[in-house]
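My structure is below; once you've seen it, I'll send some questions.
Shown here: the complex without one of its protein chains, the others still in place.
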Amino acid sequence: MTGYGGNVLVRGGTLVLPEGLVKADVLVEDGVITAIGRGLSAQGVDERIDASGKLVLPGIIDEHVHMREPGLTYKDNFTNGTKAAAAGGVTTVLEMPNTLPPVDSRKAFEEKKALLEPKAYVDFGLYGVIHDSNADNFDELVHAGAVGFKIFMGPTTGNIPSPSDGTLYEILLKSAKYGVTLAFHAENWDLVKHFTSKIRSSGRSDPRAHLEARPVICEEEAIQKLILFSKKTGGRVHIVHMSAEEGVELLRQAIFEGLNVTGETCPHYLILTADDYSKYGNLMKVNPPVREKHHQDALWKAVREGVICALGSDHAPHTREEKLKEVWKASAGFTGVQTFLPLMLDQALRGKLPLTKIPELMSENPAKLFGMYPRKGTLRIGSDGDLVIVDPNSETVISEENLYAKHPVTPFIGWRLKGVVKYTILRGTIIAVDGKVVGEARGRWVSRIQVDN
Amino acid sequence: MTGYGGNVLVRGGTLVLPEGLVKADVLVEDGVITAIGRGLSAQGVDERIDASGKLVLPGIIDEHVHMREPGLTYKDNFTNGTKAAAAGGVTTVLEMPNTLPPVDSRKAFEEKKALLEPKAYVDFGLYGVIHDSNADNFDELVHAGAVGFKIFMGPTTGNIPSPSDGTLYEILLKSAKYGVTLAFHAENWDLVKHFTSKIRSSGRSDPRAHLEARPVICEEEAIQKLILFSKKTGGRVHIVHMSAEEGVELLRQAIFEGLNVTGETCPHYLILTADDYSKYGNLMKVNPPVREKHHQDALWKAVREGVICALGSDHAPHTREEKLKEVWKASAGFTGVQTFLPLMLDQALRGKLPLTKIPELMSENPAKLFGMYPRKGTLRIGSDGDLVIVDPNSETVISEENLYAKHPVTPFIGWRLKGVVKYTILRGTIIAVDGKVVGEARGRWVSRIQVDN
Amino acid sequence: MTGYGGNVLVRGGTLVLPEGLVKADVLVEDGVITAIGRGLSAQGVDERIDASGKLVLPGIIDEHVHMREPGLTYKDNFTNGTKAAAAGGVTTVLEMPNTLPPVDSRKAFEEKKALLEPKAYVDFGLYGVIHDSNADNFDELVHAGAVGFKIFMGPTTGNIPSPSDGTLYEILLKSAKYGVTLAFHAENWDLVKHFTSKIRSSGRSDPRAHLEARPVICEEEAIQKLILFSKKTGGRVHIVHMSAEEGVELLRQAIFEGLNVTGETCPHYLILTADDYSKYGNLMKVNPPVREKHHQDALWKAVREGVICALGSDHAPHTREEKLKEVWKASAGFTGVQTFLPLMLDQALRGKLPLTKIPELMSENPAKLFGMYPRKGTLRIGSDGDLVIVDPNSETVISEENLYAKHPVTPFIGWRLKGVVKYTILRGTIIAVDGKVVGEARGRWVSRIQVDN
Partner (left out) sequence: MTGYGGNVLVRGGTLVLPEGLVKADVLVEDGVITAIGRGLSAQGVDERIDASGKLVLPGIIDEHVHMREPGLTYKDNFTNGTKAAAAGGVTTVLEMPNTLPPVDSRKAFEEKKALLEPKAYVDFGLYGVIHDSNADNFDELVHAGAVGFKIFMGPTTGNIPSPSDGTLYEILLKSAKYGVTLAFHAENWDLVKHFTSKIRSSGRSDPRAHLEARPVICEEEAIQKLILFSKKTGGRVHIVHMSAEEGVELLRQAIFEGLNVTGETCPHYLILTADDYSKYGNLMKVNPPVREKHHQDALWKAVREGVICALGSDHAPHTREEKLKEVWKASAGFTGVQTFLPLMLDQALRGKLPLTKIPELMSENPAKLFGMYPRKGTLRIGSDGDLVIVDPNSETVISEENLYAKHPVTPFIGWRLKGVVKYTILRGTIIAVDGKVVGEARGRWVSRIQVDN
């Protein structure tokens, strides 16, 4: 026992793996999986969970969260955020760098890491950010252990400027050199401003006007540029929060050509459509916007086929007041890390997605993209004992009281979902039961590890 | 203990899985894997193997063998063939139907099964064959448990005629209905005859003339027709022994379009090139022929990328006399099941292929294609305990004395290869050690099982 | 005056050329165009036509007619057929070779030429035919002056067998060598037989059953094979009577790849759809069949874009009795040469097609494909003085009395069409006025000429 984690034997459950379902016990010793099998002996293991009739998945990795600390803690903080994660079956979060100050140097990185680690209820990795004036810090951030970088093609919370094309080219060369993934917010900012001004000056102020202020060409232009740059440099381009059919088609073509280009989408693009603006108003305002039904259909197809290989929640909490302003002033995004697995589990149990896709999209692929595999993201001997145990036969209702968010504002309040997260286990220790966090903050910072391909 | 198989604990080895290498023990009880883990307890297990420093792979499935029994036993027989398989790390063979009589009815199927089962040293599945005059027997052969069907686009050993296009269409509809794979010898017979006659009448009789008698268009025309038919019917087309770049490109496009089309190639296409005709002469005559280097390069690329998803040996023994005739009369094909894994292992250990590709190409995907997964083809709880244990640090030399073939005639005699097959384990029982078969014929016939997608 | 043709000055008309409309006079001297301009002087020209308010087009070339002589004159004969051509604005016909005996040798070619020339009211070229047993006659037929060859992928009137793939390959090599066009009836005969037997045995006997007996795959398989063979050999493949969207897409891709592949369609595929079977019954039976509306839409698009570059009438007269049999016995095809231009002119004047496309599709491109350009197919100095003068502001009705066919049986009887063919001029001599033939048989046989590319 070295103190890496706990011991637990999960018995009688059905493992949900990318390659299929299989009934087996899982033994975790000192935080690491040491055996998978039938009738494993429990000698010397204090904690046993009877998972009969339950599904056992690898712990969920949410590759895309904005926990808001430091600097924006009026929106939410890391303690709440990682408690929400634990309650929702997420055992690792990858935290975005657009906090205040932004994570744009080794110093800022180390300070954020030191600030957050004592508050972490789940394991976490940190992104760096690159813009024109800190491009030289790329290497030191890689060496500091950043899981990847976030690049904003347009300004964002925290006012991080977008890089010029020359800088973009150089950081993609660096990405290729280190094999490190760059996560792109791919919207052409000049076009966004243009169309926003056009629609706004036409007098529109209904929630759906936000959709028309960001037509598909904004995403498409940014994505096709990134694909070209990846082709020329070998850099690893990961397009996050994909929302549109045209983007999916560009991605599909890039994959077909063998480029290092991957894509992420989020539950809200798969579950909501433009028809919902009339119901949820600015609560569902998010960037890029939720679009018409045919875009959703294309995203589902891409997810099922593996063209989009990863999901993220884009957890982005704001205060209720910020969300309830009129459309042009309302903040974009909403809390998501706690409902991430429940929403997707519900979709799978309703038949929209094979269950086996959940560990692929929400554990294994994020771990691979951000240099944590096979330590994280899989149920195999020697991997971290991160597990989530789910009851597929019960139901749950999302309610404000059950959310750990400081401001529990999301369009999904009141939704009844199939499936219940029963246990969340982090490195062999139970950290949440039935949606309630148990025990102290045991989360650790996780570095990107280099894996030869 | 129900008699399904043996008990064995393999300790300390490195598992070679499609998803990576992992150090773990494997426990097999009554023929079935019951645990994978570190430090598994050996209670009640009589047989233990110390696999320290060794690689442990799922047993190899050779999806493409012609064991020649019944009817052609002067070439070889099932006893020899399955002993060769066991010695070479192959735990399941899928036997082609062009024996005498051909397997073209339920009656022929049952008779062949009954004839072979007592002689089997490894597990085996049986293909049926369809041509114009037995197309109505498709359903009864599926119900008899055929793993799939072989369709010859041109006549073959045993004089099975190729189906007309109308029949082809109907059996692809059946393939779609049952989800059963059709393995195609894809060469346009009329073109083969034409070019053969042309080159033959030009006076050529050197071994390489065989290559020029079957130019790429022969394969290409057949493959593009099959792809069109699959597109129209949904039928499962598996192109076996792919030899040419153009075929690979058609396959890649079909996969891109989401069609049910897959491809196999064989070690000889990956290891030999047209430059070798001067060295091996008609010994390396095979259909389709081994082609120029750029075709080999394209095949390797396709194998690495997953465009070609399976390997088969195309084990096709002949007498030495048949192989040594002049080029136009020499028999095509040669013994291959025993050298199947050793040749590919050598390639992997020399860096031509990631080791993890071996279980994917030679176990998991063949099992999936022919309805045996996850009973066969994978190391997971509940699967059959079929294992092969390999020493990556020793070398072996292929010699006539070590081959179990009645006529040990192959171009690979004398080749020194990296890696040695140490143990072959069939359902928990050791059936070969260091290339020597041990024990009796324990092989069983394996039926195709229906797996919901 | 050498006797090549007549003198005529056509004044005041609007020339309809592929590159646009232009008002100009045309002067023909001794059968050849010698000037195009405004206010041309009429010195020494006896015949003048005032074409004010009329359209002047190059004489139409019908690249696809079956005049039935010799051997099938109970259906129709060359005298009637070429009178019908003249009356309908067609100044050159290309006669198919499947008469009795078929045109499969130089001897048969010379005999047909000698038989037809005295009976010709318009100029004519002759196709040869190639099948397995006369492939050696390819060269002598080229040297005899055949405009091209017709290849039947399935048997046809006159029972010409389809060539084996080996023969096909060899004649495409010859096509490439001579630059001679091969016109293909592209239907997979084995599939046609299969589907016909299937639908027929289901008890169907309504006219539309013919459509279901020849599903698109029949055409598609044949076309994709021909494209592959053209790619490998450089041979010139012209797919005649294209009827289906899928074929158009294959053609589009082949053109994009720069292959020597071209396509023809016919007025009936552009004007009728499957909805018309209930109205016209077996009168509209033709091979390939008239298909559903979306195929028609795809054909129009291809014609407008130039993907399909030529039109032919597929003039194929039968007796009324032959057409009125039940669907499985009724003859396929109908008389078409006389209605060819009127039907397409009507479509153009209704806005379905730019007028300028008519000379491109029905004169210039057929002349280029079959080695007669720029002698035929264009209005330019030095070209044959073949003109057709049309009144765009009158209308005409197709009636049995006005057709020159022995058996005036066509679905278009009674149709009222925009536009009237006023004059047909062959090498400077007026050969028809207002739909009535004037003067004697002045037609000449036309040889294919070699044009360097």
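Letters are used for the chains, namely A, B and C, taken in the order the chains are written, and counting of residues starts over at 1 for each.
Rule of thumb we're sticking to: a contact is a pair of C-beta atoms (placed from the backbone, for glycine too) under 8 Å apart; a residue touches a chain by one contact, two chains touch by 3 or more.
Computed from a prediction, not measured in an experiment: that's the story for all the values here.
Undergrad: Counting contacts across the entire complex, name the shown chains the missing chain touches.
TA: Among the chains that are shown, those touched by the missing chain are A, C.
Undergrad: Looking at the full complex, which residue from C:R48, C:K107 or C:R380 touches the chain that isn't shown here?
TA: Spelled out, the listed residue whose C-beta touches the missing chain is C:R380.
Undergrad: Pick out which of A:Y4, A:Y169 or A:W415 touches the chain that's been left out of the picture.
TA: Checking each option in A:Y4, A:Y169 or A:W415, the one touching the absent chain turns out to be A:Y169.
Undergrad: Consider the whole complex, including the chain that is not shown, and state which of A:Y4, A:Y178 or A:F195 touches that chain.
TA: A:F195
Undergrad: Which is it among C:G37, C:G53, C:P118 or C:G414 that touches the chain not included here?
TA: The single option touching the absent chain is C:G37.
Undergrad: State which residues belonging to chain C touch the missing partner chain.
TA: Output for chain C: 15, 19-20, 22-24, 27, 33-41, 43, 256, 258, 305, 374, 378, 380-382.
Undergrad: Over the whole complex, note the residues of chain A touching the chain we left out.
TA: 164-167, 169-170, 188, 190-191, 193-195, 197, 217, 220-221, 224-225, 228-229, 232
In this section, only the chains that are shown with their structure count from here on.
Undergrad: Going by C-alpha centres, which chain would you call the most central?
TA: B
Undergrad: Provide the C-alpha centroid distance between chain A and chain C, rounded to the nearest whole angstrom.
TA: One centre to the other, that is 64 Å.
Undergrad: How many angstrom lie between the centres of chain A and chain B, each centre taken as the mean Cα position?
TA: Chain centroid spacing, chain A to chain B, equals 42 Å.
Undergrad: Could you check chain C for residues that touch two or more other chains and list them?
TA: none
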